[in-house]
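All protein chains of the complex are present and in place, except for one that has been dropped.
Take a look at chain A:
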Amino acid sequence: MINFVLLISRQGKVRLTKWYSPYTQKERTKVIRELSGLILTRGPKLCNFVEWRGYKVVYRRYASLYFCMCIDADDNELEVLEIIHHFVEILDRYFGSVCELDLIFNFHKAYYVLDEILIAGELQESSKKNVARLIAAQDSLVEAAKEEASSISNIIAQATK
């Protein structure tokens, strides 16, 4: 199972974290600090797997972002690499040529996407089309809700005039 997902920029800034195992707040900061140190210092030619505290951490670098996933010792690392790539492709399809800025400004959407792909540390959906469809459905819900809210405020505004 995937214990947590971590997105770190080249400068060590955390862009996204998702924890599928219980970690206290202090533990989380400690883990982030340790892994940042471990992964950011690795050279480009080295393999994408690091052994850490009995777990394996699979990471991949996309432009200036490192996508890290921590898995148990008996999981298939190559598969997790594929899962990371799957996630990135869906993000790409959703945001249209995604860059780090997109993730910074729309981090909530990034979390929605992640939730559609992974639950309880396991893969949920292997079809990019389905995920895109689900997210689109969610988005339209959000739109509709927004509209309703704005219309009510219109009504109230009018009513209190």
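For this structure, a couple of remarks:
Definition applied: a residue touches a chain if its C-beta (ideal position, glycine included) is under 8 Å from a C-beta of that chain, and two chains touch if they have at least 3 such contacts; residues count from 1.
To be clear about the criterion, contacts and distances are computed from a predicted model.
One chain of this complex is left out of the view, and of "Serine/threonine-protein phosphatase 2A 55 kDa regulatory subunit B", "Vacuolar protein sorting-associated protein 26C", "Sodium/potassium-transporting ATPase subunit alpha" or "AP-1 complex subunit gamma", the protein name its UniProt record gives is "AP-1 complex subunit gamma".
Considering the full assembly, A:L78 is the residue among A:L78, A:I104 or A:A145 that touches the omitted chain. Where chain A meets the chain that is not shown, the touching residues are 45-51, 76-79, 81-83, 85-86, 119-120, 122-130, 134.
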